[in-house]
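Let me begin by handing over the structure; questions about it come next.
A protein chain is absent from this complex, but the other protein chains hold their places.
Moving on to chain A:
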Amino acid sequence: MALSNVLDSPAAGFNFDNAARNAAFEGLFEGGQTPKPLKTGTTIAGVVFKDGVVLGADTRATSSEVVADKMCAKIHYISPNIYCCGAGTAADTEKTTDLLSSNLTVFSLNSGRNPRVVMAVNILQDMLYRYHGQIGANLILGGVDCTGNHLYTVGPYGSVNKVPYLAMGSGDLAALGILEDGFQHDLELEKAKKLVRDAVHSGIMNDLGSGNNIDICVITAEGVDYIRPFQESEFKDRREIKYKYRQGTTPVLTKKITPLKMEVVQETTQKMETV
């Protein structure tokens, strides 16, 4: 239906029409709290070791006080040699890493090269700075490219840090303690995996927002080993009873059968070509 009060096509991209309405809603809900977006309340960690980068993350996604997702995948694929862990608002990290991955794919198709980690970081930084922190994505990017093994962190306002070991999320202080204690340059693969596992485990134990399983992603020049889950939580729940109702649970009161009268109007046969 054509509306006569629309005089301009709506602009593409973010739409701020509801901002005033949302501001008016602030005080109307009980407790003055508007519904919160799904945050990941995470522990994510990364370590640069001798042959590459190890990234680790827990798998719990929370929505205020409720665990919304017990098997959330927080390590996102960016390109064959770059993976990204995301903390913060779940949708924001998901979409931002998706956009980044698409942009880098187009670039590698155009130029025929694997993207470098520093390119991914720059694209992210520009994108996040443009939105002045309104996109709540704390990301750890790790990858191996022709210039070496890199680990970067990008904050929601566009700040970038290049470090050999890193933890982010609500459990980052606990994880960082383990990393500070156990990190050395040029670790071996198994030691690096154990260090990241211990760091994420410490985050799970000491932080309410992190929990459930641990995912590990090892990126080397040869390839990527995405181990999901690396370690399952011992407190998995086992459903004792089935929730399916057996036939006959609901009594049938009356039954009426009406056959649909259909007549054949047209019949065509088409030979299928099978070689």
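Basically, contacts are C-beta pairs under 8 Å (C-beta built on N, C-alpha and C of every residue); 3 or more make two chains touch, one makes a residue touch a chain; residues count from 1.
We adopt the following convention: contacts and distances are computed from a predicted model.
Taking the options "Proteasome maturation protein", "Serine/threonine-protein phosphatase 2A 55 kDa regulatory subunit B", "Gamma-secretase subunit APH1-like" or "Transcription termination factor 4" in turn, only "Proteasome maturation protein" matches the UniProt protein name of the chain that is not displayed.
Of the listed residues A:102, A:159 or A:184, the one in contact with the hidden chain in the full complex is A:102. Seen from chain A, the chain kept out of the figure touches residues 1-16, 19-20, 23-24, 95, 99, 102-103, 106-107, 110, 127, 130-132, 134.
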